[in-house]
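A single structure is presented below for examination.
Only one protein chain is missing from this complex, and each of the others stays in its spot.
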Amino acid sequence: MKRIDAIIRPEKLQAVIKELRQINVSGFTVIPAQGRGQQKDLHGVYRGHTYDINLHSKIKLEIVVSNDFLQPTIQAIIGAAQTGRMGDGKIFVYDVEEAYNIRTGLVDETIDELNR
Amino acid sequence: MKRIDAIIRPEKLQAVIKELRQINVSGFTVIPAQGRGQQKDLHGVYRGHTYDINLHSKIKLEIVVSNDFLQPTIQAIIGAAQTGRMGDGKIFVYDVEEAYNIRTGLVDETIDELNR
Amino acid sequence: MKRIDAIIRPEKLQAVIKELRQINVSGFTVIPAQGRGQQKDLHGVYRGHTYDINLHSKIKLEIVVSNDFLQPTIQAIIGAAQTGRMGDGKIFVYDVEEAYNIRTGLVDETIDELNR
Amino acid sequence: MTTSVALNTIWVVLTAALVLFMEGGFSLLEAGLVRTKNAVNVTMKIFADLTFGALAFYLVGVHLLFGHDALHILGFGRVIGPSNLSLAAFTLFQIGFAIAATSIISGAVAERMKFSAYIVIVILTCSFIYPISSHWIWGSGGWLGRLGMEDFAGSTAIHTLGGFMALALAFVIGPRKNRFNADGSVNVFAPSNIPLASAGAFILWFGWFGFNAGSTLDAHSAVLGTIALNTFLAAAAGGASAIVVSVMKFRTADPSMTINGSLAGLVAITAGCAYVASWSAILIGLTAGALVIWATGWVDKLRVDDPVGAVAVHGVNGVFGTLAVGLFDEKQGLLTTGHVHLLLVQLLGTFIVALWGFVSAIGIGTLLKRTIGIRVSEDSEDEGMDIIAHGIPAYNELERFSEGSQIGFGYLDNMFMERQKDVQNSLDG
Amino acid sequence: MTTSVALNTIWVVLTAALVLFMEGGFSLLEAGLVRTKNAVNVTMKIFADLTFGALAFYLVGVHLLFGHDALHILGFGRVIGPSNLSLAAFTLFQIGFAIAATSIISGAVAERMKFSAYIVIVILTCSFIYPISSHWIWGSGGWLGRLGMEDFAGSTAIHTLGGFMALALAFVIGPRKNRFNADGSVNVFAPSNIPLASAGAFILWFGWFGFNAGSTLDAHSAVLGTIALNTFLAAAAGGASAIVVSVMKFRTADPSMTINGSLAGLVAITAGCAYVASWSAILIGLTAGALVIWATGWVDKLRVDDPVGAVAVHGVNGVFGTLAVGLFDEKQGLLTTGHVHLLLVQLLGTFIVALWGFVSAIGIGTLLKRTIGIRVSEDSEDEGMDIIAHGIPAYNELERFSEGSQIGFGYLDNMFMERQKDVQNSLDG
Partner (left out) sequence: MTTSVALNTIWVVLTAALVLFMEGGFSLLEAGLVRTKNAVNVTMKIFADLTFGALAFYLVGVHLLFGHDALHILGFGRVIGPSNLSLAAFTLFQIGFAIAATSIISGAVAERMKFSAYIVIVILTCSFIYPISSHWIWGSGGWLGRLGMEDFAGSTAIHTLGGFMALALAFVIGPRKNRFNADGSVNVFAPSNIPLASAGAFILWFGWFGFNAGSTLDAHSAVLGTIALNTFLAAAAGGASAIVVSVMKFRTADPSMTINGSLAGLVAITAGCAYVASWSAILIGLTAGALVIWATGWVDKLRVDDPVGAVAVHGVNGVFGTLAVGLFDEKQGLLTTGHVHLLLVQLLGTFIVALWGFVSAIGIGTLLKRTIGIRVSEDSEDEGMDIIAHGIPAYNELERFSEGSQIGFGYLDNMFMERQKDVQNSLDG
């Protein structure tokens, strides 16, 4: 079981969700974030002072999938979120040791809808 | 040392916090999130168009505990956050390699208040 | 490749970012959070009722770095975020299995600007 | 048109506009004090007042209030207004008063009342309940007016009535989920937006000049300036004493208590603004500002859940303000002249109207409970009424919506039936 | 100064203040209905109306409108105002009207129009387009006025004109990115802040008393009170029918439709407020409140993207309101008296003005497109206009700014040149 952290552009969120549903990944968590990478600073002006906007709005998606689903999910995200310009974001993969479903109190059976 | 990610209903936050305190887990971080799983979409209407609200408000709790505290913490969360209806949430467990306390600059000694 | 989660005081964010840039760590993600640890509760009053503010505003920084950069990054954060008072925050370290760059669709080459 | 009528007409039109603008004040105040997930709903309730309530009063209520008197209890037929004033302007001003009374209720039942139930309450209040009791005081031949009751701009007619209806309905509908613990202790529900609430308070304060001074219905009134000054001084004094008391009691200058203190001063001076001296206005305001803090505690002790403090502000201070005329009236007040008669009449009047409001609201509330239902389901309450009843949350930062489908115009299509089922399902499980 | 002139002057100054306050209403309404990233920009457009627009009208437009008539088509020279009124007060009131017309446009082109292009549009609208067509109706000797057209406070002169200019410009500029899918279906863009939008609606409603009743320009007008009452009743009826229709069609009491229903009622009664009976005002309002919901659907079907519904509220209901005078006028209405002449004149008038607005806006829009450009770049649209054009987002919770550098005062220094390049770069890649 792996956890995927995908940091994407906010305007790509719905496209990514659509793509995830298509490959039957139906569980994920979305967190608004701000990020910084190679994308250039924007500059703002307020009351006669410039300032750097050194953080850009991003969306972080957290998705736990079974090992089999790892590559398809990553490809789906890249497919939907890529624009080719600085700031498209990153995907990081972590190992998950256990998963529980709070509703049942048991080990989670819904990852990739294994029960299907 | 393990990290627990618990995604719960917002209205259960205070109950979970209470329960955590009871078992002496006093450190955690709370992040507002939106999620999607088996819980059905809500539908909204705006200006004559329906739209799916395909994300539900959730709270993500991040808790780092020592291995001994792992199971009690998980049980405490499930106990406090369960309603039995779709959308109760998930718990994921990860391995933590190191922990530092910024205040002291040293390896953290406060996990589960080990120093007690 | 490691992932660093640093939970810091909001007012220290810009100082930490500055420090990170100095050591050439240029990619990170920032998430507003609320946390609870050893820092005491604040008390509020609303309409004749006291209430505990048992969560304090924090900022969570997520930084993925190569193994070589791990210690310098941790030291940089501690250096910039420490005040010595309760509530300074924590740093947790996790293992990262893979990293992709959405813009290129390939394995990420920008961690610590390895390509430099 | 004579200059005198012209002058009165523009005066009343402008003050009526101020009174009607107060609805915006109610809306912002409530939207700021409830939780985020119900901010749209309270706003929509004010729109219900401005639409259904206003039409109900215009079509039915105004006749019961200002029609030809029958048995000193009820008016009927053609509206009788002041002779040297456009009847239309008079009617407009009275609409503003009627919907102010019903707006008081909206705050106390916030976050849990069905929108349909609220609309029924508004229509009944504006058609019957408010006009009838106000006829007693203000109608030509009304029995309380004949007894000599003095309620210049409606501490009793509007605020006592609205406040006690609010109390009754908040009682019938029950507290918000998790508001009270088993041991009677109170969970604090954080107000969503204090600057919005204070914007509402400023609009209310502004509109109140129209409310009180406009009630002269006559620009030539010799006390018009005094009324406006008294109104302001009572509000200032109410806010000041609320700040002082809240610092003393709570060690905090509580913003919602400060707002409610000012409003309490305004409510309390409403009956007497034309009859009392300015120093009395200050005393009335000071008392009201302290009273509202205690009254908020009493309401909590009754385990009645009033999210915005409507009962404490309007109900308790409506009563107090009415009695204060009996104490401070320049010509017949107990403290100013030693006469007790007026005070007794005031007591009778405000008691009767409080009772009338309370009992009829209990009646309506019980009836609604047995018929269309008065309270949303527990799941809807959790989810918040904004999305359930109005299709949209109040604040939308994240661009989170997926593709929409335009609803077929001209007929109720299948999708809607499905949608309803879905909502039902999502609520049920 | 005679009492009569004094009375008229304070009446017009106070109502002018109300009309100008409506700009605040437009601003909040739009800031609440657009997406967060453009909330500052719509606010700044209203400031453009209040500054550039007002000065353009004062320096140029008012003469074309109220100057000496030439060929029944245009005024020129000294402004001719009512005899028993301060000319300055008259001018102030007319400024409020002119910028109301242009404010209508701002909502329809929100979230994508260049700020510079908008300023050009405002200046041209206030200098020429609005004054010319309004001269036809209101100018001494204007040809539509001579035909007997009745447009008391400007359903046609202001709302039809503004609404059809809005339609044309929304069409020329094209929809917001991702608004329509290839199959014509609509993506819902969530409004950022409904309580803010409703605050705007309350201010507009409040100001409309000044708009309509102030248009008497005479405090002695016998119908002044009726105008105010009709205005209110139409708004109440518009909101009521919008709630009912939206519940029937959408199974939801849609807040934005409720707001627009009330505004539609106000727009529709604007032409006839002085000429129709109160029951007609209610009927007009009820119709307007339903019409605005259908009209919103029509605009969507045309694939014109109007973020706030300006075309449906002002354009469609401006036309309807003008025709409604032909139907309900107490003296010459088709339904009230059986005469058809007025209705035909109204139809001609509102059609001509709609055409004039539409065609000239298409012209200006096309011209802008070919010259300075009318639409921001795609990247700027993604980023939001607040940061791109105004340097700052609307809401800033996080203390996220880094050190700033003060801009050299007195000259344009290098840093700025660089900054521009940076912005350019960051936009380009």
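By letter and in written order, the chains are A, B, C, D and E; residue numbering begins at 1 in each of them.
Note that a residue touches a chain if its C-beta (ideal position, glycine included) is under 8 Å from a C-beta of that chain, and two chains touch if they have at least 3 such contacts.
No experiment lies behind these values; they were computed from the predicted model shown.
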{"item": "Contact partner of the left-out chain, one of D:Ser215, D:Thr258 or D:Ser360", "value": "D:Thr258"}
{"item": "Where the missing chain touches subunit E, by residue", "value": "1, 3, 6-7, 9-10, 12-14, 16-17, 20-21, 23-24, 27-28, 31-32, 39-40, 43-44, 47-48, 50-52, 54-55, 58, 85-92, 95, 115, 193, 196, 199, 203, 386, 389-397, 399-407, 409, 412, 416, 419-420"}
{"item": "Absent chain, residues of subunit C that touch it", "value": "11, 34, 39-46, 48-55, 85-86"}
{"item": "For subunit A, the residues touching the chain missing from this view", "value": "44-51"}
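As a working rule, only the chains that are shown with their structure count from here on.
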{"item": "Centroid-based (C-alpha) most distant chain relative to subunit B", "value": "E"}
{"item": "Subunit A-subunit D separation of Cα centroids, rounded to whole Å", "value": "48"}
{"item": "Where subunit E touches two or more other chains at once, by residue number", "value": "186, 188, 190-191, 249-252, 254, 256, 297, 300, 398, 400-403"}
{"item": "Residues of subunit C touching at least two other chains", "value": "17, 30-32, 94-95"}
